[in-house]
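All protein chains but one are shown at their positions in the complex.
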Amino acid sequence: MRMRRNNGRVVTAAGIAVLSLALAACGSSGPSDSASGGSTGGTDGSTGGSAAGGKGQLWVITDASLNPLQKASVAEFNKSTKSGVTFSVSDFANDPYKQKLQTAIGSANQPDIFYNWGGGNLKQYVDAGQVADITDAVNAAADFKSKLIPSVLDVGTIDGKIYGVPMQGVQPVMLFANADVLKAAGVDAMPTTWDDLQTAITKLKAAKKTPIALAGSQGWTELMWLEYLLDRNGGADVFQKIVGGDKSAWGDPAVTQSLTMIQDLVTEGAFGTNYSSVGYDNQGTLALLAGGKAGFELMGSWEVSALNGNFPKFAKSDSLTWGKFPTVPNGKGDPAAIVGNPSNFYSVTNASKVKEAAEEYLTTQLASDTYVQGLLDVGQVPAITGLEDKVKTGDFADFNAFTYDLVKNAPSFTQSWDQALDAATSQTLLTSLQKVFLKQMTPQQFVDAMSK
Amino acid sequence: MSTVTTTAPATRPAASAAAETRRRGTKRERPSTVGWLAAGVWLVVVAVPLYFLITTSLRAQSEYLLSGPVSAPTDLTLDSYSLVLHSGFWGYLRNTAVVTVATVVLVLALALPAAYAIVRSRSRFVRRMFSLVLLGLAIPAQATIIPLYLIVTKLHLYDSLTAIVLPSAAFSIPLAVLVLTSAMRDVPNELYEAMAVDGGSPVRAFVTLAIPLSRGGITTIAIYTAMGAWNGFLFPLVFTQSENVRVLTLGLWRYQTQYGVNVPAICAAVTLSLLPLLALYLLGRRQLLSGLTAGFGK
Partner (left out) sequence: MALPSSRTGRPGPLWAVPALAFFALFALLPMLIVVGLSFTRWSGIDQPQFTGFDNWAHLADDAQLLPSFRLTVVLTLASWVLQTAVALPLGVWAAAPGRPRAVLAAIWFVPLLMSSAAIAILWGLLLDPNFGLASVLGPLVGVDDGNFIGNPDLALWVCIAVIAWQFVPFHVLLYQGATRRIPETLYEAARLDGASKLQRFRAVTVPQLRNTIVTSSVLMLVGSLTYFEIILILTGGGPGTATRVLPLHMYLEGFSSFDMGYASVIAVLLLVLGTGLSIFVTRVTGYARMDSQTEGM
């Protein structure tokens, strides 16, 4: 579903060190180097030379919680702008969206502002010359830029130029659980070690529950298990090498070890038996978790807003709980490391006829108090500095604070692999991994297929 | 393998068949249990999903998740229908209707004269063309989706209903030409010759002879093309994107993601998408069914 994918660069150790700094430092320190932008006032569109008006398109992904917020922010812009330009929002389901964007961009029917995953996903459009360089506009809006977490903005920056700005929350993957189900099965706390998890699985099975809900008909949900296991077993460097182009890194023993652990989970029935029929896009696992049929689910932090959209009562109750991915025995990785998506981004198309208005929208709305509060209200922690106090309010105060700390304390934040790698490799990865889960492929065969 | 039929040449199915059945019917023997059993099994296979569809669409969402799919629904509600009808359904329906009508009109406007030429013309060019068009019979449309996308974009038709109509019509032409050609072949040559002797132009022969006498084939093609356009999925998926040109099939798919666990709403949407054709079916079942097969059934 929504934010999972990003292509391209992985934001890892170095980047995240900065993130933690920035989060801690809050506010104006780091990024206020706007002088280097060399642009003065006008470029950010607030006056925008051509007040002739016009219409623009903004494309996002369908999300019951976020779409109203996105539309409200566009409406706010349409009302207050002096450019005369009005934007309209179109939303698309996740998988069709990527295809739609791929085919529409560069054509006469492209959007003016489009949702993307930053990193390599954005880079392919930049390389094709389809994305506007908005460095000047962002630098000119010093106040806006100073609010963005630099390491997250980095994911929207390619070759030193800003092509995308973060537009929603940070998206680490974590373990969610139905506390009622756990309690009924005799599991008293969220597992912190692999052994804890094994015990919980055994108890949940005995209680006739599916221990872990998994939307196995969509490979990316399975990928999260491999991402975390490899990170815990072998450290963040292994995937760093892979994404750097070293295919032989797939042969790292930690990869086979992680895949073996996955197959062991499957064998012991950790995901039940029919997980491969279950989908995430039709909210199959949400229903399992909220409906009390399953104990855990490994998912991105958007799970809370998704649950809130479909099962608001459950989402706001104490039954919904969460925790870090457990540690593994003899793991080389840092137990505080996380995987997921740093954020999602808005970019402006190069051929847009309302480029200046688009830049104006980005710089005036995305860090506005209303927008930031709106994200917090639906359980998303925006990539905005200095939110220590704000995250502790609202329906999802606890969750937001947890996410905020999780990201702040993480030594590395590995970007979702299917976003970090190119599209073709991602597809091979996802189908091969599905086969590993189905035991149609051994870990070794997986490694062979990926190193080719 | 020649397939020249030796029996009942060129009888028009509907009327005579009905008469024949009546005749035959009186002499049939006692009903066979095996037949009824098999028929009953298929009835179950067809009816159970439909029962699920209808009853679920009338349930409240909470009730569906709690009491499971097979229990008899208790509190019936039309909420799901009103939800769907307020989520753009009418727009999707209108777009689909426009696409369907335009495709049928276009196909008939192109294929009728072509079939007429094939049957009546002596030109070798026309014969060649016929063979060429027939090659298109089994061409899977999705194999051409990538270049079609290019063409549609170059013609500045992307994200319009026209972008769906044109390729849909093009891929309906082979079958249309084929069926209409066989229909027009049934018009006796003498009629054309008589008209020619009277000095009638080809246009007149086309309008007063060929078209009226191949009504069966025309109905078949109209219905067949209409159903193809009504059900089209891939072309709309790739050639359109905006809400205001979204057709029903894509709308349904979207509801599936949008509503997700709200199974009653999805069922209501599917049911609503079925209603227009169901209404047609109830009104003119015989015409619809005989029309659907007349052109193939010679």
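Letters A and B name the chains as they come in the text, with residue numbers starting at 1 for each one.
As a working rule, a residue touches a chain if its C-beta (ideal position, glycine included) is under 8 Å from a C-beta of that chain, and two chains touch if they have at least 3 such contacts.
As the structure is a prediction and not an experimental result, all values here were calculated from the model.
For the chain that does not appear, the touching partners among the shown chains are A, B. Looking at A:V60, A:A287 or A:V372, the residue that reaches the missing chain in the full complex is A:A287. Along chain A, the points of touch with the absent chain fall at residues 95, 98-99, 102-103, 105-106, 124-125, 127-128, 130, 216-219, 272-278, 282, 284, 287-288, 293, 423-424, 426-427, 431, 434-435, 438, 440, 449, 452.
Please note the rule applied: only the chains that are shown with their structure count from here on.
Distance between chain A and chain B, defined via averaged C-alpha coordinates, is recorded as 43 Å.
Of all residues in chain B, those touching chain A in their complex are 65, 149, 153, 156, 158-159, 237-238, 241-243, 253-254, 256-258, 260-262.
Per the touch definition, chain A reaches chain B in the complex via residues 62, 64, 90, 92-94, 96, 99-100, 103-104, 107-109, 281-284, 286-287, 291, 310-311.
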